[in-house]
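Notes for the one structure printed next.
Yeah, one chain of the complex is gone here, protein chain that is, but the others are all in their spots.
What follows is chain A.
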Amino acid sequence: MNANTQVLELNVEGRQVDEAVLSVFHTLLFHRSTGKFHYKNDDTYAVGTIGFQDVDCDFIDFTYVRCSSDQLDKSIKREVSGFCEAIRAPDAPPTGQVALEFYQRKRGRWPFPNESIPWEVWTLRVNVVSLNNEHERQIWREKVGESLGENLLHITDTLNKHDYIPSPPNQAEIDLIYDTAFKDVQPFLFKVNYSVSAPGNPSATTTFKKLIRDTLSL
């Protein structure tokens, strides 16, 4: 199965990285969460309500909506903080990417463990810019807000296209689709991956492809 893969690009200042990434990931999780399921029998269930709340960014002129779940908020912040610290490190390269991946589990046949199959991946390419003075920061604060707004419209348009969403499972299989660890909301299973790399540093695959292309062109 091919996962629906989307790539967004963000040019932000170092101190804006956390809020920019969180605003996108929280918006995605808000769309990709349901209320808690309460099964009446194996395949009949009642669904709880997702509360929501507005979050104002401190370093960006932007407000986003997230699920009213402190537990989920802490979880995603913890996941994102590693990336933010890595990209803000003194000797870190100014670019990196962080991805929010929704996946479902498939039971593995003995002796293999369960298999994780991603069905939607959102990758943020983050470029850290450096600004000289407070005036530039003020302008950037608004620019990043506008850029996030444009990205948000792209996100909502994409999320409403219904490419693929796992079907609601029966009670026995709910943990293969949803993360049931949260007490107030129930997001689809997700994980965060990140990498911080220097610009123009070609990966082995890219180099290999280039080598083949060059060979063929001869």
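Some points to look at:
Everything below uses one rule, namely that contacts are C-beta pairs under 8 Å (C-beta built on N, C-alpha and C of every residue); 3 or more make two chains touch, one makes a residue touch a chain; residues count from 1.
Heads up, the rule we're going with is that contacts and distances are computed from a predicted model.
A single chain of the complex does not appear, and UniProt lists its protein name as "Autophagy-related protein 13", one of "Autophagy-related protein 13", "Cytochrome b5-like heme/steroid binding domain-containing protein", "AMP-dependent synthetase/ligase domain-containing protein" or "RBR-type E3 ubiquitin transferase".
The residue from A:Thr49, A:Ser81 or A:Ser116 that touches the chain not shown here is A:Thr49. Touching the chain that is not shown, out of A:Leu22, A:Leu100, A:Val126 or A:Val185: A:Val185 (per the contact rule at the top). Among A:Thr34, A:Thr123 or A:Gln171, only A:Thr34 touches the chain that is left out of the view. Counting over the whole complex, chain A has residues 27, 30-31, 34-38, 46-54, 56, 61-65, 67-69, 133-135, 137-138, 141-142, 145, 148-149, 152-153, 155-157, 159-162, 165, 168, 184-185 touching the chain that is not drawn.
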